[in-house]
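A single protein chain has been omitted; all remaining protein chains appear in their positions.
Naming follows writing order (A and B), and every chain is counted from residue 1.
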Amino acid sequence: MKIIISNSSDEPIYEQISRQIKEMIIKGELEEGEILPSIRGLAKDLQISVITTKRAYEELEREGFIETVPGKGSFVAMQNKELMKEKKLKIIEEKLAEIVRESKMLGIGYEEIADMLKILFEEE
Amino acid sequence: MIALIKKDFKLNFAVKSSLISMVMFVPLLLFITEINDIVRIFHFIVLSYGYILINIPFKYDVKDKSHLLIQSMPVRKRDIVISKYIFAIISYCIALAFSLLIFTALDLLNIGDSINLSFNDIKETFLAYILISSINLPTQFRLPPKLANIVNVFIYVFITNHFVFIPNSTTIANFLTNTIANNDFLVLIVSMIIYLVSMIISIYLYKTRDLY
Partner (left out) sequence: MLEVINLTKNFGNFKLDNVSFKLEPGYIMGFIGPNGAGKSTTIKLIMNLLKKDSGEIRIFGKDHIKHEKEIKDRIGFVYDESFFYEDLSINQMKNIIAPFYSRWDNKKFDQYIKEFNLDPHQKIKKLSKGMKMKFSLALALSHNADLIIMDEPTSGLDPVFRREVLDILYDVIQDEGKSIFFSTHITTDLEKIADYITFINNGKIVFSKPKDEILETYGIVKGDNSLLDTDTRKEFIGLRVTKVGFEGLTDNPQKFRRKFGDSIIIEKPTLEDIMVYSVRSERL
């Protein structure tokens, strides 16, 4: 299992962790039922705080990617590939809705947002 | 409690430098002061060694600030004080035994005048020692270590003077010597009461003191 975090990135560390784990699960690199490193063990290996790893795991659990059994550890949850894709789409939809809300508040129109989106897609 | 007493023990006997200075101290002083009366010498040795033994651990507190270490460990301030009072008595016993040993040796080797020590002498030294400690210890527990050590030297010199160097020349010393000779039990009780009161005062003083 490979997790690499960057201290200089703008993305919060807990997000980097949960994103990388999510990707591994979606790509199948982490199998269903596989056990994840403990929160404290991961904090030690990555040399970060326990709260950070805890937060990452909590987010993963909230989104249904992992399950935590008290006393035993955290495991990759049973994933329904279709369901997962649906979940991801739903998250994207929610995020887009928020962007639309914010834009309307600031008086930014669709064209401008579409341009921004285009640039971002070309960047990544 | 035992751990505390053991610690004071070790500080006195486990370190070569303290041992050497202890053994060298009194003969040196005797040399300087030239007391001829055997009884006086006896008093002097007992009081001096008792004083040194109880004060070496306090000296370390000054030098190494070790009282901060001790106080950070699981000990009650009350226990620290009580252990010192117990150790003071132990120090007296050691000093007494040590002096008796020296004198027995001198006697056997037929050095000096024959020695006429009576039980009275032991009583006198005990009383003097209790008095010194009853003032010595509270000052150690209240005053900052450096100041306490200076004050204690004065107390030691003052009381030793009266009991060792100029006995029979003051009415107080006379009065005390006579009382001691005639009222064993009373003297013992009174001195123990003074000692206990001093201990209670010390506990109170130490509890309310800030350790820097």
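Throughout what follows, contacts are C-beta pairs under 8 Å (C-beta built on N, C-alpha and C of every residue); 3 or more make two chains touch, one makes a residue touch a chain.
Computed from a predicted model, the values in this text were never measured in an experiment.
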- Query: In the full complex, which of B:L69, B:I150 or B:V197 touches the chain missing from this view?
  - Reply: B:L69
- Specify the residue from the set B:Y60, B:Y85, B:F98 or B:F126 that touches the hidden chain. B:Y60
- Message: I'm checking contacts with the chain that's been left out. Which of B:A3, B:I150 or B:M192 qualifies?
- Response: B:A3
- Note on the structure: Absent-chain interface residues of chain A come out as 10, 12-14, 40-41, 43-44, 47-52, 55, 106
- Query: What residue numbers in chain B mark contact with the hidden partner chain?
  - Reply: 2-3, 6-7, 10-11, 14-15, 17-18, 60, 63-69, 71-76, 208-212
